[in-house]
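Down below is the structure, laid out as structure tokens.
Moving on, here comes subunit A:
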Amino acid sequence: MRIRLLTGIVLAAFVILLPDAGFAQGTADPSALANQSLRGYTHMFIAYAIAWAVVVGWVISIARRLARVEKALKE
Partner candidate 1 sequence: MDYLRQVNAIIWKDLVVELRTRERVAAMGGFTVLVGILFNYAIDPTVVEPQAIAAGLIWMTIIFGGMLGLGRTFSLEEEEGAFQGILLSPIPRDAIFVGKVAANFIILTVVTALVFAVFALFFGLTFGGHPVALAGVVLLGILGFVALGTLFSAVSTRTSMGDTLLPILVFPLLIPVIIYGVTATATLFEGRPVAEVDGNIRMLGAFSAVALFAGAGLFRFVVEE
Partner candidate 2 sequence: MSAKIRWTGAVLGVLGLAMILVLHWMVFFWVPTERTMGVVQRIFYIHVPSAWVAFMAFGIVAVCSAIYLWLKDERLDMAAQSAAEGGILFTSIVLLTGPLWGRVAWGTWWTWEPRLTLTLLLWFIYVGYFLVRASTENPQRGKRFAAVVGIVGALDIPLIHLSVVWFRSLHPAPVVMKPEGPSLDPRMLATLFVGLGASTLIFLSFFLFRYGLERMRQASAHREMAPRETPAPEGAAQ
């Protein structure tokens, strides 16, 4: 379940960012690109999502390891 969710997120990010790959072949004109504010919004949300995912991921990882150790100590 979690793997499917993760795959979905990665694929979504990929699809959203794919048009950028087209631009990578072309010119890199900053002002023209900055005018596309929709792309800016997408990138910004993905960036914040990544930061949240990493931090929350760490929390969950610590919590799980903690539960495992507490269980081991109880025995």
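Convention: a residue touches a chain if its C-beta (ideal position, glycine included) is under 8 Å from a C-beta of that chain, and two chains touch if they have at least 3 such contacts; residues count from 1.
On the choice of candidates, all candidates are chains of the complex that A comes from, given by their letters.
The shown structure was predicted, so the numbers you read here are calculated from the model rather than taken from an experiment.
Enquirer: Have a look at 1 or 2 and point out the one touching subunit A within this complex.
Expert: Touching partner of subunit A: 2.
Enquirer: Mind listing the subunit A positions that touch candidate 2 in their complex?
Expert: 20, 23-24, 28-31, 33-37, 39-41, 43-44, 46-48, 50-51, 54-55, 57-59, 62, 65-66, 69-70, 72-73
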